[in-house]
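For this view, one protein chain was removed and the others were kept in their places.
Right after this comes subunit A.
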Amino acid sequence: MAISSAAPATARVKRPASAPDRGSKLFASWWWAIPALVVSILVHYVAVAVGGTFAFTNWKGIGAFQFVGFDNFAKIFSGDLGRGAILNTLFLAFGFLIGTNVFGLLLALALNRGVKLRYFLRVVIFMPTVLSPLAVSYIWRFIYQPQGPLNSFLGSVGLESWQRTWLADPVSSIWTILIVMVWQSTGLVMVIYLAGLAGVPQELEEAAAIDGANVFQRFRHVVFPLIRPSFVIASTLMLIQGLRVFDQVMALTGGGPFNATETLATQVYKQTFAYGQFGYGAALSLVLTVLIIVISLIQMGLTSGRERKS
């Protein structure tokens, strides 16, 4: 009797909700998001779409404008300046991606365990990350000056032939920017990898060592697969940050010498605000946006694919 009376109760609990109940639950589950969704669509997507249409005009920031089709894009891809800006952007982005990840990972591995002063050293290495990129760049500009500390040091150790006008040298100038970018952001990447390394059981490494794996093999087959999520995060963040590089270029070289370090972001700023070519600036912005989206998606696809495989 007790069993038979319990059965309907269980059935009542498990019975699916009626159609109106389902609708109201479904409605209650998402309609609260409508205001935020509308604001988000208006602020992010509609505004970007409307702004994007200006890429097809010759608007100068004031007054009337005309639709000019793909003229602005043709100018970007046919002119030396536009092509150079795209190439420099890609060079700095991938150089930044590689530099920060290599040095950040090495530092994370070095300071993960064992070193006595590791907590202090982590803080020291992370500290540049919290500084303003502009402030850091101005300090480095002083270091790179013709009579600055770098050339003085090279002279003092007998390397006078290495001395040069670092920020106005057509070859070295883009490397000086890359060095500053990597120097400042390596600490951030190190912290991301340290977070990943914290989840790697020491026993696994020890077991691999007992099995005869050397340091590189232990890293390649044990540690790296376990910290791959950190690699995905670090590489994605650094790639996007690298593609958007602006502050360091403006503060160090201003895009010079003779446009040798112009990037898409600096060109967007100059064309739009300095020369009043809002249409062309919008086209450059659109190219930069598409570049960031496409490269980031490819990069995330590659890394997450490997993650699934591993």
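Note that in this section contacts are C-beta pairs under 8 Å (C-beta built on N, C-alpha and C of every residue); 3 or more make two chains touch, one makes a residue touch a chain; residues count from 1.
The definition used in the following text is that contacts and distances are computed from a predicted model.
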{"item": "Undisplayed chain, where the name is taken from the UniProt record, one of \"Sugar-binding protein\", \"Stage III sporulation protein AB\", \"Urease accessory protein UreF\" or \"PadR family transcriptional regulator\"", "value": "\"Sugar-binding protein\""}
{"item": "Absent-chain contact - pick from A:29, A:147 or A:161", "value": "A:147"}
{"item": "Absent-chain interface as seen on subunit A, which is shown", "value": "46-48, 50-54, 59-68, 141, 144-147, 165-170, 253-260, 270, 272-278, 281-282, 285"}
